[in-house]
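Only a single protein chain was left out; the remaining protein chains are all shown in position.
== chain A ==
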Amino acid sequence: MFDTVLWISVTFLSLAMIGLIYRVIKGPTVADRVVALDAIGISLVSVVALVSILLDTNAFLDIILLIGILAFIGTVAFSKFLEKGVIMEYDRNGDR
């Protein structure tokens, strides 16, 4: 019974990721694609959690935190690039 619930959830998440990939491909603006990629990263976290239950191991649970951090950093970098054109600003002199 519990296994059935897990497989149904994996199916839901796979369908969700297919829909998000559709938005990444079609999305009219860059911001749409970034939003969809962030949501894909977040969905990947739950897929890893479900796979670690299905495989009955706790070795993959570090990956959850890792994917969360990487998705956040990637989105922040993309939005800074969209807004300012640079990701790291060069202001060593600090005269701005």
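Definition applied: contacts are C-beta pairs under 8 Å (C-beta built on N, C-alpha and C of every residue); 3 or more make two chains touch, one makes a residue touch a chain; residues count from 1.
As a convention for this text, contacts and distances are computed from a predicted model.
A.B. asks: Name the chain not shown, per its UniProt record: "Light-independent protochlorophyllide reductase subunit N", "Na+/H+ antiporter subunit G", "Carbon-monoxide dehydrogenase large subunit" or "Cytochrome ubiquinol oxidase subunit I"?
C.D. replies: "Na+/H+ antiporter subunit G"
A.B. asks: Considering the whole complex rather than only what is displayed, give the residues of chain A touching the chain that is not shown.
C.D. replies: Within chain A, the residues touching the omitted chain are 1-2, 5-6, 8-10, 12-13, 15-20, 22-23, 29-32, 34-36, 38-39, 42-43, 45-46, 49-50, 52-53, 56, 58, 61-62, 64-65, 68-69, 71-72, 75-76, 78-80, 82-83.
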